[in-house]
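Below: the structure, in structure tokens.
Note that this complex is displayed minus one protein chain, with the remaining chains in position.
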Amino acid sequence: MGFFVEVLLSGLMAGVLYSLVALGFVLIFKASGVFNFAQGAMVLFAALTFVRLLDILKDSFAPITLSLIITIAMMVMLAMAIERLVLRPLVNQPGISLFMATLGIAYFLDGFGQTLWGSDIYTLDIGIPKGSIFILESVFDGGVLVAKEDLVATVIAGLLVVTLAIFFQKTRIGRALRAVADDHQAAQSIGIPLNYIWVIVWTVAGLVALVAGVIWGSKLGVQFSLSLIALKALPVLILGGFESVLGAVIGGLIIGAGEKLSEIYIGPYVGGGIEYWFAYMLALGFLMFRPQGLFGEVHIDRV
Amino acid sequence: MKYGTLLRTLLLSVPLVIAGCGQEDGASDATTSNEVTQSAGSSDGIIVDVSDPNAQFVPVLSYRTGPYAPNGMPVANGFTEYLKLINARDGGINGVKISFEECETGYATARSIECYERLKGKGPTGAAVFNPMSTGATFAITEKAPVDKIPLITMGYGRSESRNGGVFPWNFPIYGTYWTAADVLVTHLGDINGGLDNLKGKKIALVYHDSPFGKEPIPLLEKRASMHDFELIKLPVTHPGVEQKSAWINIRKEQPDYVLLWGWGVMNSTAIKEATGVRYPRDQIYGIWWAGAEPDVRPAAADAVGYQAVSMISSGQAQVHKDILSYLYDAGLGSGERAGVGEVLYNVGLLNAALVVESIRTAQSKYGEKPLTGEQVRWGIENLNITEENIQDLGLSGYMYPVNLSCSDHEGKRAARLHRWNGESWEYSTDWISADDAVLQPMVKSAADTYAKEAGLPANACES
Partner (left out) sequence: MFYREAGQFKTSYKADQAVFPIFQDRIFVAIWLFLGFVVVPMLANEYVFRAIFIPVIIMALAAIGLNLLVGYCGQVSLGSGAFMAVGAYAAYNFMIRIPELNPLICFLLGGLSATVVGVIFGIPSLRIKGFYLAVATLALQFFTDWTFSRIDWFTNYTPSGSIAVQPVEVWGFVFDSPIRKYLLCLTVLVIFTVIAKNLVRGRIGRAWMATRDMDVAAEIIGIRPIYAKLSAFAVSSFFIGVAGALWAYVHLGSWEPLAFDINLSFSILFMVIIGGLGSIVGGMLGATFITLLPLFLNQLPIWLGINMSTAMVSHLEYMIFGGLIIFFLAVEPLGLARIWQITKEKLRLWPFPH
């Protein structure tokens, strides 16, 4: 039983990180209807920028704060550039063209980031505790072993998710974002500046990418593979629904737990390595019952 | 209106690109880029143009971008810098300068094939020898090389059965195959347990990169498992290996006595991190030589102390490194950072290039001191006989080993040492451990025979 809980817990903790990446997707999809495949590249770009600035500024008075500020500034600039150079020329294009354009952004960022900052592996240490601890020893025999890094990452990711949810629900900008998500034209006609909103969501997605990048980067070292974690977030999206913040959170937890449990309890019988496709199959199974995802919005087609 | 957008996009993207280039220059003190450093010194006679009719052309397949770049860069640096050094210090091989061209593969097989096709005909005599630097690419190029008559040196990777020169006349897995490495590891585990028979009942887990590279050792380990009655637990990790929590939860559940790590790139450092997370002792983890370099342990830092890996060549500097620093880096012709010279993967690239150069030298003794064709270089590799004195003369003492190849044996050396990460550097932790050829030979034979039969080749071209 203790072992089961351990597997479950590690799955849930992985799931929170998937949620974090998925959130980036959801934010952008909600506000601009773009399925942003560059989210992974943004994670890499943000983390690379941060870790290399940290290295350059290591002798200054507050290296972490300074690099954080500069990185955020870069992400804002990136969001503006994307809005100006990609979204605006492509306005009113079908979704698939926009999706392909974000793949273009991903290629560009992969090349740009490596040109700017190099393609080596960079160690990132911002003081996240290492090692592992036993918890719940009173409940289960032998306790449950968890890595401290994972715990801290979960807490940070959880906080961010809550903040974003509040931002979306309670603030003025959040309400504007939701209005844009519901109906672009109606939102524009009541005076919500569309371009400005786009810059904001892409900036927020950039910040989410930065947090995800720093968490993963401090665990794995910052290097190119970070851009591939986007693929892990996709089943979360289809499970939770492209438009739902809550869906991204719940979906992440289900996918995380599901893939770890399947790998441990089914994997050994079929040769292992099933977690990659299992997550997708799980999501696909859900879709057969709810085609718009767990918390997605039902669209009614009119003929 | 459409063209208005076009123009706007164009105009707006120009400053962005310029800004990018500008920042590249600004950041070049941190990331040394080639074109900046190359312009600093005179490269006459060191960088030889590919079209030079008197130079021997050596193709270089490298990966300096993508998920495997941290590992690909030092290998490529070591390889090319040795070639440059031969031109700079010795004036080429017996006066024949070496020209080379790098082609970026991104560790992708399809791209490697394109690079192979692109480079194979360059230079006055075509490519001398290919080093694919990837097991997947080696499999693909193995099918093409015999047609083009270009040999492959696959030092420490590629097809394990390709050491059988009777079936694979163009493949040269010099200094070890994956089966050799796996056998060395099992032998070592036997040694520390007081004999291979004491492995009975033990559990050994293999955490492997889910690709031909990672699967290569499995047949040998399975055979060893049935011979000595230990249990082999196979745990695949999907490329590129950033998510492998499940494998390590499985290890925590099974508590194997040893873990063999068959990874490449980011998979290795992640594995060590995860091992820390599940509190698996690092000194019970043994890596393949591709999992035993600085990029694999540095991100894990102190957590990696005690981790060992089988080693073709470890870190450190010999005379040749000093030469590289003085001839190339002091002249501003280095391709990486000074500190990188002498790292494990740098030395792997260096040793690989040294084998190429010595093969060409050997071939020149038969065919004359001029640019040679791939077929002639193949003869040179097969008749390679490197002695301790040669190594001394090359300034590679301790970083190259005597080797004597023959038609039937394209591997030459079936022994390796283990090295251990002490938190600062890699240091040898064992003496030479030999693989048991009585186990390997029948496996090589049967695998090579199967291949020969499927491909319609003679079973043993050496005897004819």
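For clarity, chains are labelled A and B in written order, and residue numbers in each chain start from 1.
Note that contacts are C-beta pairs under 8 Å (C-beta built on N, C-alpha and C of every residue); 3 or more make two chains touch, one makes a residue touch a chain.
All values reported here derive from a predicted model rather than from experimental measurement.
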| item | value |
| --- | --- |
| Hidden partner chain, touching residue among B:124, B:212 or B:332 | B:212 |
| Which residue of A:63, A:89, A:174 or A:268 touches the chain not shown here | A:89 |
| Sole contact to the chain not displayed, among A:71, A:114 or A:203 | A:114 |
| Where the unshown chain meets chain A, residue by residue | 35, 85-86, 89-90, 93-97, 99-101, 103-112, 114-115, 119, 231, 234-235, 237-238, 242, 270-274, 276-277, 280-281, 283-284, 287-288, 291-293, 301, 303 |
| Residues belonging to chain B that touch the chain removed from view | 2-3, 5-6, 9-10, 13, 17, 20, 33-35, 38-39, 62, 64-65, 69, 73, 76, 101-104, 106, 108-110, 113-114, 117-118, 121, 135-136, 139-140, 142-144, 147, 159-160, 210-213, 215-216, 218-219, 236, 239, 335, 447, 451, 454-456 |
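Here, only the chains that are shown with their structure count from here on.
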| item | value |
| --- | --- |
| Rounded Å distance between chain A and chain B, as computed from the means of their C-alpha atoms | 35 |
| Chain B-touching residues of chain A, taken from the complex the two chains share | 3, 6-7, 10, 14, 52, 55-56, 81, 84-85, 89, 111-112, 114-121, 123, 130-132, 145, 147, 149-150, 216, 219-221, 223-226, 228-229, 232, 259-260, 263-264, 267-268, 271-273, 275-276 |
| Residues of chain B touching chain A in the complex | 5, 8-9, 12-13, 16, 20, 23-24, 27, 30-31, 64-67, 69-70, 73, 210, 234-238, 240-243, 245-247, 249-250, 252-253, 265-266, 269-270, 273, 276-279, 295, 298-299, 301, 303 |
